[in-house]
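A single protein chain has been removed from this complex, and every other one stays in its place.
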Amino acid sequence: MNARTTLFSSIAASTLALLSGVAQAAPVKIAVLESLSGPQASTGQAYRAAVRYAVDKLNAAGGWNGQPVQLVDYDNQGGPAGASDKLKAAAADGVQIVVQGGSSAIGGQITEDVRKHNLRNPGHEILYINVGAEASELTGEKCNFYHFRFAANAPVRVKALVQGMKQAKALGSKVYSINQNYSWGQDMEKAIVDYAAAGGYTVVEKTLHDVNKIQDFSPYVAKISASGADTVMTGNWSNDLLLLMKASKAAGLKVRFGTVYLDQAGNIANAGEQAVGHFVAQAFNAEAAGAEGERFVADYKAKTGHLPIATEPQTVFGLEMVADALKRTKPESNGSLNIVALARNLETTKLKTPMGELSMRAADHQVLLPIVVSMVSKDAKYKADDTDLGFKPVKTFTAEEAASPAQASCKMLRPS
Amino acid sequence: MDAFVFSLLNGLVYGLLLFMVSAGLTLVFGMMGVLNFAHASFYMLGAYFSFALQGLLGFGPAVVVATLLSGLVGVIVERFFLRRVHAHGHAHELLLTFGLSFIIAEAIKLFFGNFPVDYRIPASLDFTAFRIGAQSYPAYRVLMAVVALAMFGALYLLLTRTRIGIIVRAAIHKPRMAQALGHNVQLVFMGVFGVGAALAGLAGAVAGAFYTTNPNMALEVGVMVFVVVVVGGLGSLGGAMLASLLIGVVTSLAVSVDRSLADLLGFVGAQAWAENIGGLMTLKVSSLAATLPFMLMLLILLVRPRGLMGEKN
Partner (left out) sequence: MLLAALPALLPAGLLIASNQMLVAALFASAYSLLSGRAGMLSFGHAAYFGIGAFATVHAMNAVGGAGLLPTPLMPLIGAAAGLAVGIVAGWFATQRSGTTFAMITLAIAELLHALAPQLKSLFGGESGISAMRMPAWGLDFGSTTQVYYLTLCWVLLSLALLYFHGLTPAGRLTLALRENGHRLRFLGYNVHGLGVSAFAISAMFSGLAGGLQALSNEAANYAVFDAGVSASVVLNSYIGGVGSFFGPALGAALMSFFGYAVSDITQSWMLYQGVLFVGVMMFAPAGVSGLLGSGSRLFAQRGWKLALPVTLLAVCAALLLSAGGVFIVEMLQRLCSQDYRAMAQAAAKLPTIALFGRAWSPGSVLTWALPVALLVLGAVLALAARRRLGANA
């Protein structure tokens, strides 16, 4: 045979091979779309580590349809516009499940893009697994059938925090609410006000400040002091939380802090002694999770090199729920994964975790998860950030106890 | 009244911190016409150097060495990078410093990680200086203010009373003439740049312990420093001091003002109408605290472009 014939026959052979391979179908691709560089890189990388752990566990148990699940990362280049582009790229690469949690702003963009993509491409839907964007609107006005949130939200956190602090007799009668001026902070403010009656406190003043722009919190500390509050409740995270606490310590302010994000990496190391006695509403606390929790923590540390903190456990549990739903979803005739079927299975998923049972609420795709309220203290079993301080659990709320009702603004359009 | 005094003091100290960082920038800007985007990076470098050395040398010596190291980096930047690009014009110098700021920030992230690092005030300095009403004023803040004022004093004396100072000022206003008179203007440039970087490094080493030390420090302080330099007048040390204090106090006091334009219009009976319009009308001054410096900057640029104390071009 001459060269040309060889070429033609090899092309024909490979095309045949390709066509026959289609029946086997490509493996399921899960993408992590996060800020993996730039100012918010630390949060994005934490999410990626947690997702990788969960996917490895899924593949160790056999993957799906006899093939391992593939994990790909996409860097959103720092903002919603980059996230939108990378989402389109992921769709083009055949990704069927997108995981994100680092920012409610980006979460808002992704959920809208996913909805539009699914409208335009029936049969090639994408699922959005939200493991950390806690703004209420994502299960409110922006709720959509293909979005599932595996993290808490402001009312859930505040409800638990209020009841936990009250039980520990740490909740005063005058609460100062200080939050960041964007959807999450505004949700927190509303929740703090809503639970005032249940918590038996009055909100003496509410403040919203610019996000991550303020270096000097002493003017706000002055306001807190002038208001006579004995408790400060805040949903602030990273610098905004640290600087607020440092400024209040510097001014000698005697207040108790009730927070949501005190357990982020680096916070305790930086705050040091002044963090003792403050409260945080967590989705996971290794000490509260018993022997099962110990096993989970040890395994996580062995595989990733660090303890699972802050948003990592909820990410792992969320992905485990997805894995459970995947197990119950049979492949199509051509071997591919039907996302609508997976979504329907995900709606009815329940998972037993070391913290308690998690279940998905079908009405708004918000997970019902246990919340533990902890206090920073020296005699916690697990220390944070290589210091001698840790989070000692005060009260654990089951998923039912912690749950907050679905919002009326969610009008979910379901596929028939 | 207590709250007002407290806010005023806080504003002054914050302003002094801004001065520490912007003193170097305004001198460099005035002298070389270079808008150094990497200046805030020297601030960050100072904090990180001091953090890295704190364990070995103790707080005080670490701060001093960090300052010197930042100055050294500044000298290297000027000698090997800026000088090469000088001939191609201001835009290139500026873009070069912008690229350098990226490199410095990313290099810090490479070595120290993305999270804030545990750079704290040493226990010996961590006490209360005095109390105002119910609030206590930390001694470290007073220390920061003292360092800033000392810096201002030293620079002012250096520039006005010493021979070097005269040469530097001549190089700022008329570099070619100074060169023609036989002074080594290149060395002066390098020296001023180095000193500017060292001062920013000192500010970082001192402030990083009080605020947080993280890889985004440069971004947080960077833009504000430009506002200070523009409002104060390019090249004017006194202007930089005045502008930093002004911005510090305004930002601090604005936080306690919970009024908006609608409330102001209430004086003429138009409050309900303004509240109906919403948007800009109902924005509280306290939420705009971080925006006010930019408004000030725009105002100054339009009305008095040479800044509060700058020279007329």
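So that you can tell them apart, the chains are marked A and B in the order they are listed, and the count of residues begins at 1 in each.
One rule holds for everything that comes next: contacts are C-beta pairs under 8 Å (C-beta built on N, C-alpha and C of every residue); 3 or more make two chains touch, one makes a residue touch a chain.
None of these values were measured; they are calculated from a predicted model.
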{"item": "Left-out chain, listing which of the shown chains it touches", "value": "A, B"}
{"item": "Residue of B:64, B:95 or B:309 in touch with the missing chain, whole complex considered", "value": "B:95"}
{"item": "Omitted-chain contact residue, chosen from A:56, A:85 or A:230", "value": "A:85"}
{"item": "Subunit B residues that touch the omitted chain in the full complex", "value": "33, 35, 81, 84-85, 88, 90-92, 95-96, 98-103, 105-107, 110-113, 223, 226-227, 230, 234, 278-280, 283, 287-288, 290-291, 294-295, 297-298, 301-302, 305"}
{"item": "Residues of subunit A in contact with the chain not shown", "value": "36-38, 41, 45, 49, 73-75, 77-82, 84-86, 88-89, 91-93, 104-105, 107-109, 112-113, 116, 120-121, 135, 137, 181-183, 210-211, 213, 304-306"}
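Methods note: only the chains that are shown with their structure count from here on.
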{"item": "Residues of subunit B defined as touching subunit A within the complex", "value": "2-3, 6-7, 10-11, 14, 109, 113-118, 120, 128, 131, 133-138, 140-141, 210-212, 214-216, 219-221, 251-253, 255-256, 286-287, 289-291"}
{"item": "Contact set on subunit A toward subunit B in their complex", "value": "39, 41-42, 45, 181, 207-210, 212-216, 218-223, 225-226, 238-239, 242-243, 246, 250-253, 265-266, 269-270, 272, 385"}
